[in-house]
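Note that this complex is displayed minus one protein chain, with the remaining chains in position.
Up next is subunit A:
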Amino acid sequence: MGIYHRPGKLKDALAVLARSDVQLVAGCTDVFAASEAQELCGSVLDITQIAELRGISKTGTGWRIGAATTWRDVCDAPLPAAFDMLKQAAREVGGIQVQNAGTVAGNICNASPAADGMPPLLALDAQVELVSERGVRQVPLAQFVTGPREISREKDEVVTSVLIPEASAVGRSRFLKLGARKHLVISIAMTAVLLEVEAKVIKAAAVSVGACGPVACRVSALENVLVGCELSSAVQLVQSDKFGDVLSPISDVRGDADYRRDAAVELVRRAVHDVIEEIP
């Protein structure tokens, strides 16, 4: 029988992490789903009672999404349009029941290749803040998730927040997810697109895709092509040859690899289109 730790203060959580081997949990929507047991096994450190880890706040340099922030909290938070894609993704993380419990940080740490939170957070240049008794460090999200079910968290560290730099949260955004049914679906492919536009020209672009490789990733070749281009020509520029080698999907029960590659390009094209449509 393990111990169930549910501290109210971060420093107590860090002390537990420093001294014992525990499973870190938040909303538990992934850990319970992966097990048939009626109980979490081993020792557990539950961070949902730590008030300072809950909620979204504006800081001097951007936004801070506390590690225990649920997807419902994201939907309900007043945030600029750049976060629309994150809110759209939030509404597609399982059903409402899962959105009410599952957390943004948990979604990242679970490191599923089809994690809904990844594409929008990558497009927002998210940084992951990790804290241990040894100190604080920030890691770019793209380096934090290193592979399917693999993250670069040390055993004594806890993810305390996901940070969005102010400069990255500019523009309008769109998240699109493709599945074989409407709700409760694991993506065949998905994308998040963030465009900053000035005088009908794309000033900055962030494009990411998920479920098309071991880890979701940015499509920098395409971003480079989009930056500086006129809005009217942007959609046509989204072609598969602009994706470099970022698309490396597998064939599985959801669809074959070639289809996924084509579908990802099409989704990006549509997301770019949708963002541009919204621009007044």
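Operating definition for what follows: a contact is a pair of C-beta atoms (placed from the backbone, for glycine too) under 8 Å apart; a residue touches a chain by one contact, two chains touch by 3 or more; residues count from 1.
Just so we're on the same page, contacts and distances are computed from a predicted model.
UniProt lists the omitted chain of the complex under the protein name "Xanthine dehydrogenase, molybdenum binding subunit apoprotein" (options: "ABC transporter permease", "DNA 3'-5' helicase", "Xanthine dehydrogenase, molybdenum binding subunit apoprotein" or "Na+/H+ antiporter subunit G"). Here one chain is not drawn; of A:58, A:134, A:183 or A:200, the residue touching it is A:183. Contact with the omitted chain, checked across A:100, A:220 or A:240, is made by A:100.
Against the chain not shown here, subunit A presents residues 1-2, 4, 6, 25, 27-29, 32-41, 44, 46, 48, 72, 91, 94-98, 100-101, 178, 180-186, 188, 253-256, 258-260, 262-263, 266-267.
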